[in-house]
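The complex is shown incomplete by one protein chain, all other protein chains being positioned as in the whole.
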Amino acid sequence: MPLLYPLVLASALFGIGLYGVLARRNAVMMLLGVELMLNAVNLNLVAFDAWFADVVHSGQVLTLFTITLAAAEIGLGLAIILALFRALRTVDVDEVGR
Amino acid sequence: MIVTALAVPFVIGLLLMVGRARVSGPVAAAIGAAAMTVSLLLYALVWEGRDVVSGEVDTSWIEPLGARLHLGVTAVSWPFLLMTAFIGVLCCLWLVARDTAPALVGLVLVISASSLGVFSSLDLLLFFVFFELALIPMWFVIAWFGTGDGTRRAATRFLLFTVAGSALVLVGIVVIGLDGGLQVDETVTGSLAAAVLVCLGFAVKTPIVPLHTWLPDAHSTAPTVGSVLLAAVFLKLGTYGLILFAPLMDRFADVAPYLAIAGVVGIVWSGFACYGQDDLKRLVAYSSIGHMGFVVLAISTRSDVGLAAAVFGSVAHGLITGLLFFTAGSLKDRFGTASMAAIGRGLYGRTPWLAVTFVLAAVASLGLPGLAGFWGELLSLRAAYEIGDVLTKPVAWTALALALVGVALTTAYFVRAIRLVAQGEPVEQDADRDLDRREAVVLGALVVAVLVLGLWPAPILDLFEPFTVVAGVAR
Amino acid sequence: MTLTEIVFLVFAVIAVGSALLSMTSGQLVHAALWLVVTLGAVAGCFVLMTAEFVAWVQVLVYVGSVVVLVIFALMLTRQPSGARSAEVTGNRWVAAVLGAAAAIGLGATMVAGFGGEQIEGRRIGTAGSIGDALFNDWVLPFEILSGVLLAALIGAIVISRSGSDR
Partner (left out) sequence: MSRRWIYVALTAALATAASIWAVPRLDEPGWFAYVGQGGAGDGPPLPSLSPDLFLYPVSAQVVLLAVGVGLLVQIYSTAYLGHHPRYRSYALIIILFLVGMIAVVGTTNLWVLLVGWEVMGLCSYLLIGHEWQTAEARAGAAKAFLVTRVADLGLLLAILVIGETYGTYDIVGAQIASSQDGVASSTAIGLLVLVAVVGKSAQFPLQTWLPDAMPGPTPITALIHAATMVAAGVYLAARLFPFYADSTVVLTAMAVVAGITMLMGALFALVQTDLKRALAWSTVSQLAFMFAAIAAGDPEAGTDHLISHGVFKALLFLGCGCLMHAVGSSALAAMGGLRRSMPATFWTMSIGFAALAGVIPTVGFFTKDSVLHAIEQSAGEDGGLATGTTYVLLGVALVTSFVTAAYATRLWLRAFFGPVPDGRQEHHGHEAPRAMIGPLVVLAVATFALSIGQPFHLGIGVVGTVIAAGGIAVVVWSWRGGSTLEWTTRPLTAELGLDRPFTSWAPAFARGVSRTVVDLDRDGVDVYPRAGAGVAGLTSRALELVQTRNVQRYATVIAVGVLVLVVAAVIWT
């Protein structure tokens, strides 16, 4: 399998995720965009791991770490969004900014 | 000795600010007066003669930059130092009143000590550090203890202007430092940029028209001691800076004509501005611009007579304008405003001693021979008449003519002020109260100083006779 | 073109398509559900790249918990649906351009750098081999990560407690 397949897929997902982060008003949606970008990174890591045939599985292990961190991040992020919502009754980032 | 003279008011000032809740105002003011007196006496005693640097202290400080802790008293700085310490003592005495905030006394001490540091510095970086150190407390003095509308605005304006000026000076000092080091008695630079930057920076501080617009606001809103310190000490930081730096810069010659013309334009400009003022403190503030114009004219000749004129003019202006601001402050304490319309006419009849003091201060300020204000102006005119090293005849004589117009205008506006306030049919007000003992002591001390310097200018002028001051900065 | 490649391309198309739908969907819940599809497709890709353990973790953690968490958050902020809740900001076109530029730029870099390289598919990232690597060579980061997780857990609890509880 050509290495390019996962890499190009990852690039596309990263771009879409970036769009989501930058364009969506809803804070939850921004988080989803971030998750998408993380996944793109994961894809790259795994692809390079498979291609490079790393003895210690750096790519895959780091992917696991990333997934874990993503879980932690989304937990915290959602907690912040909840607190924000309680305080301001909105999760619209445009309005939060005012 | 110098270190002690600087440290005593500085430390006591800081202590008073820290412990402002633990002392009462009058006690704090008395402590402050004592501290400043110690400083004054030390500075008076440190004098060893005009040909040497008295009480020199020279230890290493920031070696990589060539900056040293280099302090000393020279023939040029000694009059400034004594005047500053004297004004500091009087400011503290003035604050011996029931409603004084101890923090204000602390600020006054810190400002005075920093200014003394400026005048004592023989290292350019040290000079700049003290220079900046004096600025910030003044913001608090104006913003916290000022009266009237827009104190915060005026204070910020003051700070922005002067800090911008200091920034220029700092860049100039850097240029000088790269060229010839930071020691006043060694360095010299041929850089035009340094001359322009330094002169521009001190022009803000002095102030020279058109960089003066911070001054009237700051003076009119500041508390009495703030105004006095601003006028008597702060403006001198600018003129002393010019005096100190002028011999260090070869290209000062290129800047001097502009400086001279700006100075005398300032004299005329401020004269007309004073003629249209109603607020006494603003009037005195504008008159300061005029007097500083004479000093700047004298400095810009870079001659020996000019040096004597600048030093004498600065010191005399410090005393006279201090007297004027204390008088205006007394009036403001009584009437809640320094507006001549609100104070009303006929003070001769209502508060005779206060009125007489005011008239004397005004007459001294307009440069009547026999009072301190005269000799500085006279020597400035003479310096301009003799043209000096760096000016050309057309510039110098144009400046001379404008300065003479300024002298006439000064007379006109002070006569107008006397006519509006001191003379006229008295209309009694509830607030009419003649001088109390505290005011009488402070004003009396200044009156005596003005008279003594007027009738016996020799103590200061002899420092510059026969014009070649070897030691220190004047070469 | 092998069968693996064909399947991979199918998964890739699904992933990109559902990601696009997710990021442009007007409905937040739909967006979350489309994301599930994307993440699932990516998990499929992982499998095809012989990283089966990572794929399972992806399904378990992301699809199983993260998305559930997101949906809970959406419900708690009471904006599960409704047109307004999903609106895009004013700089949507800037974002679109940036996203496209990032994708194309990255893709071009990849093409330039790794065009023609092949994945051999010899090594299989089973649970066993990953476990070996994790607990032999990656112990310290693993432990640190556990600390990070704990901190995140506590932080999330502290932050999300309502004001009256404090």
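Letters are used for the chains, namely A, B and C, taken in the order the chains are written, and counting of residues starts over at 1 for each.
Throughout what follows, contacts are C-beta pairs under 8 Å (C-beta built on N, C-alpha and C of every residue); 3 or more make two chains touch, one makes a residue touch a chain.
Just so it is clear, the structure is predicted and the values come from calculations on it, not from any experiment.
Although one chain is omitted from the display, it touches the following shown chains in the full assembly: A, B, C.
Remark: the omitted chain is touched by one listed residue; of B:Val46, B:Ala143, B:Ala194 or B:Leu378 this is B:Leu378.
Among the residues A:Val41, A:Val56 or A:Val93, only A:Val93 touches the chain that is left out of the figure.
Not every partner is drawn; the one left out touches subunit B at residues 157, 160-161, 209-210, 212-214, 269, 272-277, 305, 308, 346, 348-349, 363, 366, 368-370, 375, 378-379, 381-382, 385-386, 404, 407-409, 411-412, 415-416, 419, 422-426, 455-458, 461, 464-466. The missing chain lies against subunit A, touching residues 18, 21-23, 30, 93-94, 96-98. Take subunit C: the residues that touch the chain left off the picture are 89, 91, 94-95, 98, 101-102, 105.
Note that in this section only the chains that are shown with their structure count from here on.
Note: centroid distance subunit B to subunit C, computed from Cα atoms, is 70 Å. In subunit A, no residue reaches two or more other chains under the touch definition.
Residues of subunit B found to touch two or more other chains are absent.
Subunit C meets subunit A in the complex at residues 2, 4-5, 8-9, 12, 15-16, 19-20, 22-23, 28, 31-32, 35, 38-39, 42, 45-46, 48-51, 53-54, 57-58, 61-62, 65-66, 69-70, 72-74, 76-77, 79, 85-92, 94-96, 98-104, 106-107, 110-111, 114-123, 125, 129-130, 133-134, 136-138, 141-142, 145, 148-149, 152-153, 155-157, 159-160, 162-163. Subunit A makes touch with subunit C in their complex at residues 1-26, 28-29, 31-33, 35-36, 39, 42-43, 46-47, 49-51, 53, 56-57, 60-61, 63-65, 67-76, 78-83, 85-86, 91, 93-94.
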